[in-house]
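Just one protein chain is left out here, and the rest sit where they should.
Chains: A and B, in written order; residue numbering restarts at 1 for each.
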């Protein structure tokens, strides 16, 4: 991207109303206005443009970005690390195993204890329905309270790195990828995107990926279809969000229990395994009772249930039914690839292979999305700051 | 804090004799002169002032702060990380599980191997009486030797992040908190502080917290009372330090085996569980013999012994007997809160709740105390450096 285009993007950002993001947490895309969502995309593009022109986005001389990962992560962990570093923040991971959390410490206490010099806190907590987002809000309330009581000198802002409801940095990376692929957000109007359940031999994948996608993609006038076998419903409140979004944006939101119907003439397909909502609620209850044997039994039951739907695989045949047989295949990665990472999985190896480059590019949006969210949360005058950096010309690598 | 007051603090720092701290380790508060202790408080305040005025305390363009944690930690780990980052140092943790220490490596060797580019080493080693401080001195001797032999280009300075004898960054944070609460160190003269053992259902909490507190608080003319049930003595050498301190400072140091006597008319109370010294010595011996079964048996014995003193709890009734019923309640956190983190613990939930904000503020002093210790160890002209930064106006966040 040439500096001229970066400047245009900054001017565009300057026309968006982003005051609501300043010093505010980013927990759910559907809590955010259209202008705010647009500002994230625009800022992500500007930051990428700076980097491509070897300009530094270091706006912090010092400062900490705290990460709390309650589930394994590669992409999101490195995206958060990359974004923090690009802005000048040092990453400090709260490894709960090495902390004193087991030793009588409450969420409220830990949240304050790690935040004395923290500018940002990124959290992944996606394992239990009804828990992850609640935990984030508990942390947010704790640091707010700490800030108001004068305990914290700054109120660190929270970034949802995946919860039980939403995975905003994922869905926004997905969307930014679509904006690139279709050469502008305006070209997505009327496009059909199929978010479909797919078979996986593993168990309990978070619902927040499909939820995040239908909760966001319905905002841009697309025809969004959600497909899954009976029993694999997503959370009803997110479906409600999607329906409302579709109405306001002039798009549609439909459900079907046929993968091939969903794929029919689709411009974009996003086949991905997830756990059944009802079962996940039972799992949370079992977890609350520390009934680990019950969780084991549930897991077995769910794997059997999954196995009934092995034909829900993104095959070449299904792809042929998409628009001109050339729908864009998406996945948040890692995918369960038939014959590669498992015997039978979400996607045929030949389909996956053909889309490998776009899939990686999709993932490559995430560091910039995270950086944009942090940037907009910490700076009240984002356009002015970025414009100044562009003029100043401070280099990333000397 | 306004820049004018920061300037005054810097002038005050400039009048203190701190040459003895330069390039020197901070292992025990009682190894340090009164002026040096005062310099730590003053520098901590200045650094906090800089940060509150969005000024950077980055004095290192690069450099490493090595941490070695031989026990779990949240507060101290994040304090050390925050302090290092605020000064411009990157944290590098020596995770002994991932190193080759098991593979025939001596303390002397490891100390040098991690120090080729290290400016600071922070160590927590508080698990075994007679071991922690000795280990720190072994590391200190090793890097000294390495420096003198020309192996190390700089001699990293050590910061005691808790040993078996002292927990200086904790006790100094506690003291800085008191200075804030009582509006100046001079107002602490004659105040009564009760450091009392309290019941906990857990086992083997370090003695270094109460030891650090009596070893430091006796220096400021306070009436320091140490209370514990029979058998819960702290180390006699630290009691001797406290007695000597009390004499020179014009304060007092008393012991009692009654919690309520200690609390009577106290201005400040610090009820906290710790392990009995004699038992901890046995534990070290068992550990030396790798007698893990013996350690298990001892643990059981100690839990039984603890359980005899369940009434040693900081209750509302006890608080009523303090000065005007309003003594300041202190704790290093996390506390064992009755009905919250355990069935019966160190403190009643209502007492803890009432003091939550001051408790968190107490903990919030630690990053600045750590930063001040590092700063005074690395710079021979601290006041000049800080004054220059104040004038220069380099920002933390641009």
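In this section, a contact is a pair of C-beta atoms (placed from the backbone, for glycine too) under 8 Å apart; a residue touches a chain by one contact, two chains touch by 3 or more.
Since this is a predicted model, take the numbers as computed values, not measurements.
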Of A:26, A:86, A:135 or A:277, the residue in touch with the unshown chain: A:86
Touch criterion as defined above, residue of B:114, B:140 or B:286 at the omitted chain: B:114
Contact partner of the left-out chain, one of A:335, A:348, A:374 or A:390: A:335
Touching residue (missing chain; options B:26, B:41, B:59 or B:329): B:59
Missing-partner contacts on subunit B, residue numbers: 59-64, 90, 92, 94, 98-106, 109-110, 112-114, 116-119, 146, 149-153, 378, 385
For subunit A, the residues touching the chain missing from this view: 48, 51-52, 56-58, 69, 72-75, 77-79, 81-82, 85-88, 90-91, 202, 333-337, 340-342, 345, 357, 360-361, 363-364, 366-367, 394-398
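Please note the rule applied: only the chains that are shown with their structure count from here on.
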Subunit A-subunit B separation of Cα centroids, rounded to whole Å: 40
